[in-house]
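Below: one structure, written as structure tokens.
In this view, the complex is presented without one of its protein chains, the others remaining in place.
Labels run A and B following the written order; every chain starts at residue 1.
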Amino acid sequence: MLKYVVRRIFQMIPVFIGVTLILFILRAPGVLPGDPVRMITGERAITEALRLQVIEKHALDQPLHRQYIIYLQNLMRGDLGESYQRGRPVVDIFAEKFPNTLRLALAGIIVEVIIGLTAGIISAVRQYSFLDVLVTLSTSILVSVPVFWLGMLFQIFFGIRLKEWTGGAFYLPISGMSSGEFPDWVHLILPAITLASVSTAYVARIMRSQMLESMGQDYIRTAEAKGLTRRAVTFRHALKNALIPVVTFVGIDFGVMMGGAILTETVFSWPGVGREIFLAVGQRDWPIVMGGVVIIVFLVMIINLLVDLSYALLDPRIRYGGAGE
Amino acid sequence: MSALLEVKDLATHFMTRDGVVKAVDGVSFVLEPGKTLAVVGESGSGKSVTALSIMRLIQEPQGRIVSGEILFKGDDIRKMSDSQVRSVRGDRIAMIFQDPMTSLNPVFRVGRQIGESLILHKGMTRKQAFERAVELLEMVGIPHPRDRAKDYPHQFSGGMRQRAMIAMALACDPDILIADEPTTALDVTIQAQILELMMEMQERTGAAIIMITHDLGVVADMADDVMVMYAGKQVEYGTSDRVFYEPRHPYTWGLLASLPRHDVDEKGTLLPITGQPPSLINVPPGCAFHPRCPHARGLCREEVPGLHDVGGGHLTTCPLAPDERPSEAPAQREGA
Partner (left out) sequence: MTDKYDDRSHDSTSPTDADGHEVKHEGRTLPTLPGGLHDTTTSRTLWGDAWRRLRKNKLAVAGLIWICLIVVMTLSADLWVPPNFGDPLAIDTTPGANLQPPSLEHPFGTDKLGRDVFSRVVYGARVSLTVGLLAVSISLVIGLLLGALSGYYSGFVDGLVMRAADVFFAFPYILFAIALIAVLGPSYRNVFIAIGILGWPSIARVFRSSIFSVKENEYVDAARAMGASDLRIMFRHIMPNAIAPIIVYGTMSIGGAIITEAALSFLGMGVQPPTPSWGLMLSDAKSLMFAAPWLTIWPGFAILTTVLAFVLMGDGMRDALDVKMKD
């Protein structure tokens, strides 16, 4: 187990170097078109003094490898630069928005797990039934829906049409985080479902195929030969094996949701990390955009590592090293 | 002495896209308490399906037992309710499978998997079941059984896993143990150990064994009766002595001849069976074995031969008289 953990951490080193290198190259002079100072300050007129200050701080007049080291040092110190438009460090801006994104991601994961697992299990246990066909078809549709459009449809339907039809008696809040009108959690409903939509479809598909695969394994026949009920065989023997890859997917997806909620947060005006990046894109405030990317990439990397480690906890074959033969 | 298990005219078919597969087609045999029956045949001969039919583990609706009786202590397993069948499975009739690598659930500890049927059938608590699992592991020769019971299957070697499977099958002290090619997936040296263990266990528990194998050599020492299957049908059935020393079906001769024997000069006398086993969807007309049979004649190609007694309960489908058996070199195919 320890060996596995150490190995996984060591495997992250080249990825870390690669990721930082790419992020560095994206603003290195001469590598790509564009002025590196522009990427650091954002697109607006700046004073010559500020320009020189930026060149000095990021060592932009020095050789590339030196710049890279300075870049890494700044990263290590948690210095992701500053939004010159807002006059605040990028890290502070994101620290403020992060809890909102986290809440949305947690709500999204709950939706994804409950609906995705249920649909996948039903679909597998009743293979080829009407319900199975329904699940298979709706997952195909869900992975093809642009999330932002789905969010907009929800807003039109639950926010406006439903209100009209019920004479204002029932509808859901369509934007923002809080209002006097609804408890806070109600504001989460539509964004969470929207955010979870595609992943829910994937969870259902993976769950279904994993269940079918593990129900075809020899150990299922062994369990049946013991005289266990169909139910015990399915939910004890097959499910535990089938869940392992699903848990991995959900874990990785949690990382993605924390960073990738940019579309959902934009549609629902949810004041999180993603919406902040969207606003910065509109203002061409590149330090926030690039800083946001850096934060999210590292977040995702750390979560992926944690998922890998928890995978080891779930699967005894990894926890206790190689096979016995 | 009444029969423990009596199978009468069992037929199990599978509906596939290409047609009906008659995996088992009219099989009958009797198993007495404490005895060992060997079911022998190539892959595709229906021996595993016979075993699964007895356990009623045929996957419906694709597969179905279409006719016959499976009398366990006089009760027809076919007519039992699902819950009655489950109370027999694992308790009175237990089964071990070919591949111990895949037949154990990788995410449960070995002790727990052994204890599972004890909790189910004997109403033990988890703790009691674990204690009993440790005893069983010790009985099947696993060193440090208490520690090993807490291991996961992948931490066991192949031979140890099959020992664990045997322990699992014997947990509830069953009347019948069905072993489906229990040694095929194992190293040759381990094979002998597992067979020896099975015989030892049989002596201790008095369980009857149905031993399914494609290798007559495996069962030579332990079987009381032998049933040879080909293309879903039984082609020869009798006591071990009769089948080994006076085999009446050319297919049995082939199986015996493909055994490496120390008493016969290796050159010239090996008579391997040529050709492929038939498709079970388009079984050849007449005797299913005739396309591969060196002695096939006109009637063999037209009429399905029935089982007949050639003395002392020794049954065969082959009409060939005993003196027609070639003594040495392989006979020429007639008319082929």
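As a convention for this text, a contact is a pair of C-beta atoms (placed from the backbone, for glycine too) under 8 Å apart; a residue touches a chain by one contact, two chains touch by 3 or more.
Everything quoted here is computed from the prediction, not taken from an experiment.
**Q** Looking at the whole complex, which of B:4, B:21 or B:300 touches the chain that is not displayed?
**A** Touches the omitted chain: B:21.
**Q** Of B:46, B:111 or B:158, which residue touches the hidden chain?
**A** Candidates B:46, B:111 or B:158; residue touching the omitted chain: B:46.
**Q** Touching the missing chain, which residues of subunit A?
**A** Missing-chain contacts on subunit A: residues 14-15, 18-19, 22-23, 26-27, 32-34, 39, 127-129, 133, 136-137, 140-141, 143-149, 152-153, 155-156, 159-160, 202, 205-206, 209, 212-213, 215-217, 220-221, 256, 259-260, 262-263, 266-267, 277-278, 281-282, 286, 289-290, 292-293, 296-297, 300-301, 304.
Note that in this section only the chains that are shown with their structure count from here on.
**Q** Taking each chain's centre as the mean position of its Cα atoms, how many Å separate subunit A from subunit B?
**A** 53
**Q** Can you list the subunit B residues touching subunit A in their complex?
**A** Where subunit B meets subunit A, its residues are 55, 57, 86-91, 94-95, 97, 99, 101-108, 116-117, 120-121, 151-158, 160-161, 165, 168.
**Q** Using the touch rule from the top, collect the residues of subunit A that touch subunit B in their complex.
**A** Within the complex, subunit A contacts subunit B at residues 217-219, 221-229, 237, 240-241, 244, 314-317, 320, 322-325.
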